[in-house]
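Missing here: one protein chain of the complex. Every other protein chain is in place.
Letters A, B and C name the chains as they come in the text, with residue numbers starting at 1 for each one.
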Amino acid sequence: MTLTVGVLGYRFMGKAHANALARLPMFFPDAPDVERHVLVGRDEDALADAAHRFGFDRTATDWADVVEEVDAFYNLGPNHVHAEPSIAALEAGTPVLSEKPLANDLDGAERMAEAAASAEVPTATAFNYRFVPALRYAKNLINDGELGEIRHFRGRYLQDWLVDPEEPWSWRNSKEMAGSGALGDLGAHTIDLARFLVGDVERVSGQLRTFVDERPVEGEADQTRPVTVDDAYSAQAELEGGVMATFEASRFADGHKNDHTIEIHGSEGSLRFSLERLNELEVLRDGNRGYETILVTDAEDPYVEHWWPPGHVLGWEHTFVHENYEFLSAVDSGGSADGYRPNFEDGLAVQMVLAAIQESDERGEWVPVE
Amino acid sequence: MTLTVGVLGYRFMGKAHANALARLPMFFPDAPDVERHVLVGRDEDALADAAHRFGFDRTATDWADVVEEVDAFYNLGPNHVHAEPSIAALEAGTPVLSEKPLANDLDGAERMAEAAASAEVPTATAFNYRFVPALRYAKNLINDGELGEIRHFRGRYLQDWLVDPEEPWSWRNSKEMAGSGALGDLGAHTIDLARFLVGDVERVSGQLRTFVDERPVEGEADQTRPVTVDDAYSAQAELEGGVMATFEASRFADGHKNDHTIEIHGSEGSLRFSLERLNELEVLRDGNRGYETILVTDAEDPYVEHWWPPGHVLGWEHTFVHENYEFLSAVDSGGSADGYRPNFEDGLAVQMVLAAIQESDERGEWVPVE
Amino acid sequence: MTLTVGVLGYRFMGKAHANALARLPMFFPDAPDVERHVLVGRDEDALADAAHRFGFDRTATDWADVVEEVDAFYNLGPNHVHAEPSIAALEAGTPVLSEKPLANDLDGAERMAEAAASAEVPTATAFNYRFVPALRYAKNLINDGELGEIRHFRGRYLQDWLVDPEEPWSWRNSKEMAGSGALGDLGAHTIDLARFLVGDVERVSGQLRTFVDERPVEGEADQTRPVTVDDAYSAQAELEGGVMATFEASRFADGHKNDHTIEIHGSEGSLRFSLERLNELEVLRDGNRGYETILVTDAEDPYVEHWWPPGHVLGWEHTFVHENYEFLSAVDSGGSADGYRPNFEDGLAVQMVLAAIQESDERGEWVPVE
Partner (left out) sequence: MTLTVGVLGYRFMGKAHANALARLPMFFPDAPDVERHVLVGRDEDALADAAHRFGFDRTATDWADVVEEVDAFYNLGPNHVHAEPSIAALEAGTPVLSEKPLANDLDGAERMAEAAASAEVPTATAFNYRFVPALRYAKNLINDGELGEIRHFRGRYLQDWLVDPEEPWSWRNSKEMAGSGALGDLGAHTIDLARFLVGDVERVSGQLRTFVDERPVEGEADQTRPVTVDDAYSAQAELEGGVMATFEASRFADGHKNDHTIEIHGSEGSLRFSLERLNELEVLRDGNRGYETILVTDAEDPYVEHWWPPGHVLGWEHTFVHENYEFLSAVDSGGSADGYRPNFEDGLAVQMVLAAIQESDERGEWVPVE
């Protein structure tokens, strides 16, 4: 049987997922057969062009026509359109993959998670970094107890595309559309990895900052729009088991393009990871004195045997292939709501932390996540 | 018009090129349309399976049936089968891409280059590392004179898959089939990059070494076969313009999986590159004091705008996409023998250096390359 | 004229300063002549031995006999004995250098700073990292505006000597003697560098943690003492000018021996520093794309011409030589209370931040520093 997939959104994320779908047969022969069935968007010309390039059978301008028909619905639009189409799809019993963060606010995320729980089909919040081989390898190390009892988690995600105050306004600068800025866009990844690798976030203290208050509108001389989200955030947190955590992200970190670093210290070892060197994991093992730089490209490393021999490095996009492989396999096997992780419940858990950090920033005090 | 491609070889390189062909339409919309027409090999079952996974229309067990029919012929077999099928294809006027080194000996390479010159169609020796964005960027820096007059070139290619003496024998250990060991397999890449980035090799002094003389035959207990090629080589060289060069490669460099490093010093700057961090280039610019670590993933960097935003790193396989894009574009435009570089003439130039290094090792003295 | 120096404390810090004093004549010929006059301590045998090795003329067991007599008094004892001897020395008009943090609590620091202000002689809080050439160089870059407007400061100081719960109790684990743990011992350095490089701390939100509550007493089987200070702390802060800052330190960061890292992002550049590679500074300059790794060992770099040619790296102890050179030069020239920085006023400013972080941890909310 071939799974039909409907995809809402045809820009950056649309391309990333279309590519992932296209690569499955050659590299993951046991993945279900997938048909890139329908691509959904509003601008008909751009949509037709994208559908052609991305290999979709047809296009649609109304997601409502699609969500019932397909075997899986991918919601890759801006954050404020995550909720309604996803809920509609779930109400129709269609498994849904949503880009992250799950929604632009806590209310949306809660409604989405409820719909997912009722639907009892697999859902995915697209935290693709769980599928970096080096981070899977890290997860295995931690699960196997190789780092001992975890004491510290440190995650930061640095970009610099807003350093220039003349960089044009986009939906990512709008609270209405995005919910938050660096916090939801970048911090959501960090918080998901904290949960994935270490454990739940129990309380937070956060600070949000906007360095540039308004930005020019592209193509409209002398017009600006207000920036209503954070350019950067930092947070302190306590994770379950008493782990001390710090999170940080910025779109103003000059010289950093996509620098997501994770550092963990335990009673018997430590590890470090940077997304810009995503094939590498630095591990301090018990019995060693310093960090060992492991190139996580051996055949026995997670997902690697599907690709190339040792030392033939993978790129960012491969995480999407792994993610799609796992999600579609769960869909294909008729899996339950827990058939795939991170699901909408995980997305909601992250959203609760995002909301708590925002609340903490407003109230100037620690806020429990509950 | 759609170009039909026939591919001889369906293992590692077959997969790498099949993947490249499959990815062109989504990422290089101006590439010619390509049909993965026929896959050639001897083991019918394995071949059929590969053709299915790699998306080929049909299979063939005799290359002679194929080379005339297709619009481009890819010779991805072991080195000792590079010459005959490629020459036959060229005699039929079919453009040919051959894996590197061009042949298993100088004679084969010379005959291939002659056939290419007569055929007046594009040919390719598949030195894919010319298509790493960071190395293209490096090439541009050097061409623009940013490093000044080049003084030193240093290239080494380290792997460790033969450290274990129990690693089984393969065709890569046979002089008859491979021509040489680390020298031809790895050193050919280094020498090609020296020519690409700096200039022709004028004379060499080399040393070859075999650390383990025989290896077990896989699946046949207590049987061994002799290793008749080098496990490692080093060479000193003089490049045109008086550049001082050193080359080295080993399959016994414990801890190095696929570590091809290039270092160049000029009168006004230096650069460093490592294949295991192929998105990065370290550059000492005039006016700076230290090396600048450049993540070569910006939209204006070579080939990058076809892929992802800054900081979303590429992998090893992307070099094959770029290579296929350039070669097939040249084929499609009916280009001349110089329509694509590195062509068979470049492959021959490298082979002459390989042969000179071997001769130098035997004679114990410097050998001119001519 | 020769300056006589009296030093209280003959362990780690005593050795570091004695060495610094001994090296001045050979490397800083314009430094004042210094006599290592008297070494003060309680254990007469250990003291005599240290005085011999460190080159002191004589010893004393009561600091009260010393503070008036010498030209400069160095207080290198545990934190809880910083205040009284220093104040006595200042009341006698003797310039004082105190190890950091200035005191074990805010009250002590305030009294010391008041005494310094009344005495109108140079004082020093021994934040030696201000005298790392690479950090001086960083300071000059920032002062010259090369990083533009500063947006982010990130400082963390990681050690691992308490990871093992069997590591014996020491005065550094006692609130009474040390005031705080990682916060005062390590965080004080970070906060001083934030003030030195960027600006004053205006408000903080902090968290302190003790992972191991009691530790064995060395040499007394089965006895333990309570750990009454933090093993680790983290803090968020706002610096003057709206700079967003995060601080962190731990004695439980497995694999990190003395890893003090500073990272700063501005509107036109960034920089990174790590104490374990203290000869290097990574700088993103305007016009460059990536960080440039600068080996700060050129003759024109701060303090370097006193030492060795470029590339002949300095060590940790050299910071003490620079610090002593500057302080004793100020003493020798009869300088005012501002004749040397960081002075007791700077030490107090740091102590106020330490106190605010502790208060914030207790109250669970942001605390202004005032």
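Simple rule for what comes next: contacts are C-beta pairs under 8 Å (C-beta built on N, C-alpha and C of every residue); 3 or more make two chains touch, one makes a residue touch a chain.
Please read all numbers here as calculations on a predicted model, not as lab measurements.
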item: Contact residue for the chain not shown (choose from C:Gly55, C:Gly242 or C:Pro368); value: C:Gly55
item: Omitted-chain contact residue, chosen from A:Lys100, A:Arg154, A:His189 or A:Arg285; value: A:Arg285
item: Sole contact to the chain not displayed, among C:Ser98, C:Gln159 or C:Asn288; value: C:Gln159
item: Per the touch definition above, residue among B:Phe27, B:Tyr129, B:Phe252 or B:Phe273 touching the missing chain; value: B:Phe252
item: Absent chain, residues of subunit C that touch it; value: 12, 15-16, 18-19, 22-23, 25-27, 29, 53-55, 159, 161, 256-259, 275-279, 295, 297-298, 307-318
item: Residues of subunit A in contact with the chain not shown; value: 285, 288-295, 298
item: Residues of subunit B in contact with the chain not shown; value: 147, 151-152, 154, 156, 158, 163, 205-207, 209, 211, 232, 234-236, 238, 242, 244, 246, 248, 250, 252-256, 265-270, 284, 289-291, 364-366
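The rule is short, and it goes like this: only the chains that are shown with their structure count from here on.
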item: Chain at maximum distance from subunit C, centres defined as averaged CA atoms; value: B
item: Mean-CA-position distance for subunit C and subunit A (Å); value: 42
item: Subunit B-subunit C separation of Cα centroids, rounded to whole Å; value: 55
item: CA centroid of subunit A to CA centroid of subunit B, Å; value: 36
item: Per-residue multi-chain contacts in subunit B, two or more chains; value: 295, 298
